[in-house]
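Yeah, one chain of the complex is gone here, protein chain that is, but the others are all in their spots.
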Amino acid sequence: MSMSKIIRTTADVMFMFIMVFGFYIVLHGHLTPGGGFQGGAVIATAFILLIVAHHMDDFLGWFKKDSFQTCEMSGLVLFIGTALAAISLGYLFFMNFLSGKGGLFGQFVPFGINQGFMSTAGTIPIMNIAVGIEVLGGLTIIILYMTSGIQSPEEGK
Amino acid sequence: MDIILDNLPGLLIAIPLLGAFLTPLVSRAGDAARNIWVLLTVALTSLCGLLIASRVLETGTIVYTFGVQHLSEIIPPDSGGIPIRIIFTIDPLSAFMLIIASIVSFCIILYSLSSMEKLSGKDGFFTLLLLLIAGVYGMIATGDLFNFFVFLEISSLAGAALVAYRIDKGVAAEAGLKYAALSTLGGLLFLVAIGFLYVQYNSLNMAVIASRMNLTGLDIIAFVLFFTALAMKCGAVPMHFWTPDSYAMAPSAVTAFLVVSSQASLYALFRVCFTLYGGQINPLTVGWVMIILGVLSMFIGVTMAIPQKDVKRLMAYHAVSQTGYMLLGVGVGLAALSSTCMFNSVGMTALKGGLFHIMNHALYKGLLFLTAGVIMYRCGTRNLNQLGGLGHNMKWTMVFFMIGALAIAGIPPFNGFASKLLIYESTFLFNPLLAVIAMVVSILTLASFVKVFHSMFMGPKLPEYEDVKEAPAPMLIAMAILAILVILFGIFPQTVIDTLVAPAATALIDYHGYAAAVLGAQS
Amino acid sequence: MIDNLPFLVVAITILLGLYTLLFRKDLIKMIMGISLIEAGVNLFLIALGYRWESIAPIFTGAPSLAMVMPTVQALTLTSIVIGVATLALLLSMVMIIYRHYHTTDVREVTKLQG
Partner (left out) sequence: MIEAFTLSTGFGSWNAVFWVISFAIALIIGWLIWSRGEKTYETSAEATASFLSGNAEPEKEAVHIRAGNLYWGYTDALSGYYRFIKPLHTGNLSDYFLAYLFVTALMLIVVVILK
């Protein structure tokens, strides 16, 4: 069920732009509206665009299904890992141990209107990235299972 | 070491989630590695649950705020005096439920390690099961309304996916669809009720809402939405239709834990009625609504169970009727709150009976579902008409089934009797008709389990089950743990009541204590 | 009247969702009903946090400091994420039921009864 040549080429071209835009949303989650889930959903639409444009088997040729599973799993483990890291550092669960410490994402944010500093808000950007990776893997797997479900109606007869 | 002890409530949720997320990775190293990993995760979580419960029973309510520096800063200075973070408030009632969840979760994981041996899709199964366990722990331990909604959805989704895991000819998918659809609708109405409360009291924390609550029309509507959403989730009769369908089609280990997850919604129902709307609602009307739901559940549950042919569907109807007992017990306790003199004589005993029955029911119902699972695992069918004469070579399963059946029917030396006795004696003084109905339902429960016992275990050895073997060892150990607890709680009910049930009942009553624990001196 | 107009829209959406849920016979339509109710509830939560003449709560380059209530939007975000998960689960179950029952009419999907 692959589309015509035009659609396939535009899909290939668009794929990269959507990916970049998705990661932009994920990374700027703590500054502009967006964050892990929305950014991950945008990136997942890039993959779904490929699934729709190309034949299922070519798509599975490029990306294997369990690579998305490892994506999903690593995102989840990163999320719970940063939360547990707070306990190992002596604070309580989910404590934002990076904010205000000057290191990565640690700068202070002046209260009120500011033009948006990237490396602020402590562990929240890390959590955004983790959720972004996880949703990227998760939504693509859902679509993969659903499309493979349609592919084989004859097996259900 | 005390870092771990202080952070126990956080670890209670983190360990099963971490275990669930890493199971697919560990299962690439082979089945044995995954089994050990899952068992280790669940054993650690149960240990956390039991440790928290023992600390709470010693030192009173534990309040654990997520994302603060030190344990003592429940309301950190930068939050302007209002608890804005997710706060886990574990008072003796939640500790009581934590003990149930940790015992049953350990047993069902032990059981499902061997029951899933020959089947496929194991890492998906264990990930969902650990998510369900984390969801139930979260529902029990959280003190934040929206956080409760999130954990309610996690356990509903994981439960529905597990119910539909063995798609045998699509029927399990139908059961999973019913469970998921009803839970989603219940969750959405629950969210509307949270919206009502949030807009009036500017906080999602139960203790803050309880301390600021003065009953307005909107609060009554919110209360009704809370009440019916949670009553539907724990299977009170007019809304119980999903319970027999999904319990019958789920794998038996999952059913045993779905019982605990519906009891977590029952706990939430009591939390809403007693703590969130502490002195606000009229205890008589709400108590009588709970009693009517309980009596309906008891009677219709058991009368629908007797003509059933599928053993797990029969046991699911009994789960509905036993939930009716708990609703009756606590309903009488709530209704008796209206007059202090009646409460001191009747209410406290009814409340203790109702809460003790939650513990007993989780144990013997888990045991019964596991025995039904062994029959399904060995004979491949759940239809009672095709079974017979299994007692000859499945000795241990027969003994465990007997213990479970006698306990559910309330026969003296077992734990069912102790809690039913408390419920009978207190409801009789409150309203004799209720106690009479409760006793008749108990007799009918015994009748239906004698029928199941006869058709499964008694009778000559049937040719097709000539060589059926006993259950494998992990299954027997899991059932043995539950059976020993059923007998122990039956022989020494008073010690269990004094240590576990009485503090839970008193904690349920004094909502001021709950609010004071979270808000500190301020409330 | 104007400031509780959004709640009127919420009531209409939820009633429409309930109508499709209860009176439609096709399973897919019922799931659409559930997502309609969910949209209504999300709108309800957002409308709760609205402040008169205020802007979205983004501090980066914000024209003024009068902002709408942000916590309610966090609740709606979580509810949307949960909505995605429930819809994915319900639709895949309806797919399995269609594969085995060859129908999605709710009156036929009643093997578990009595």
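So that you can tell them apart, the chains are marked A, B and C in the order they are listed, and the count of residues begins at 1 in each.
Rule of thumb we're sticking to: contacts are C-beta pairs under 8 Å (C-beta built on N, C-alpha and C of every residue); 3 or more make two chains touch, one makes a residue touch a chain.
Source: prediction; values computed, not measured.
*Asks:* Where does the absent chain make contact, in terms of the chains shown?
*Replies:* Those shown chains that the absent chain touches are B, C.
*Asks:* Hey, which of B:Ile90, B:Leu110 or B:Met232 is the one touching the hidden chain?
*Replies:* Per the contact definition at the top, the residue touching the missing chain is B:Met232.
*Asks:* Looking at the whole complex, which of B:Gly121, B:Pro307 or B:Gly520 touches the chain that is not displayed?
*Replies:* Touches the omitted chain: B:Pro307.
*Asks:* Quick one: say which of B:Gly30, B:Pro77 or B:Pro463 touches the chain that got left out.
*Replies:* B:Pro463
*Asks:* With respect to the chain omitted from the figure, which of B:Leu113, B:Val136 or B:Val452 is a touching residue?
*Replies:* If we include the chain that is not displayed, B:Val452 is the one touching it.
*Asks:* Tell me which residue among B:Val208, B:Leu422 or B:Val441 touches the hidden chain in the full complex.
*Replies:* The missing chain is touched by B:Leu422.
*Asks:* Which parts of chain B are in contact with the chain that was left out?
*Replies:* Contact residues on chain B toward the absent chain are 177-178, 181-182, 185-186, 189, 220-221, 223-225, 227-228, 231-232, 238-239, 241-242, 244-245, 281-282, 285-286, 289, 300, 303-304, 306-307, 309, 345, 348-349, 384-385, 387-389, 412-413, 417-418, 421-422, 425-426, 429, 447, 451-452, 454-455, 459-463, 490-495, 497.
*Asks:* Residues of chain C in contact with the chain that isn't shown?
*Replies:* On the side of chain C, residues 18, 21-25, 27, 30, 106-107, 109-114 touch the unshown chain.
Just so it is clear, only the chains that are shown with their structure count from here on.
*Asks:* Taking the mean of the C-alpha atoms as each chain's centre, how many Å separate chain B from chain C?
*Replies:* Centre separation, chain B to chain C: 28 Å.
*Asks:* Express in whole angstrom the distance between the two chain centres, defined as the mean CA positions of chain A and chain B.
*Replies:* Their C-alpha centroids are separated by 35 Å.
*Asks:* So the centre of each chain is just the mean of its C-alpha atoms; given that, what is the distance between chain A and chain C in Å?
*Replies:* 23
*Asks:* Write out the stretch or stretches of chain A touching chain C in their complex.
*Replies:* Chain A residues touching chain C: 31-33, 37, 112-116, 139, 142, 145-146, 149, 153, 155-156.
*Asks:* Applying the document's contact rule, which stretches of chain B touch chain C when the two form their complex?
*Replies:* 146, 150, 153, 157, 160-161, 164, 167, 169-171, 173-178, 180-181, 184-185, 187-188, 191-192, 194-195, 198-199, 244-245, 248-249
*Asks:* Over in the complex, which chain B residues touch chain A? Could you list them?
*Replies:* 3, 6-7, 9-11, 13-14, 17-18, 21-22, 24-25, 64-71, 86
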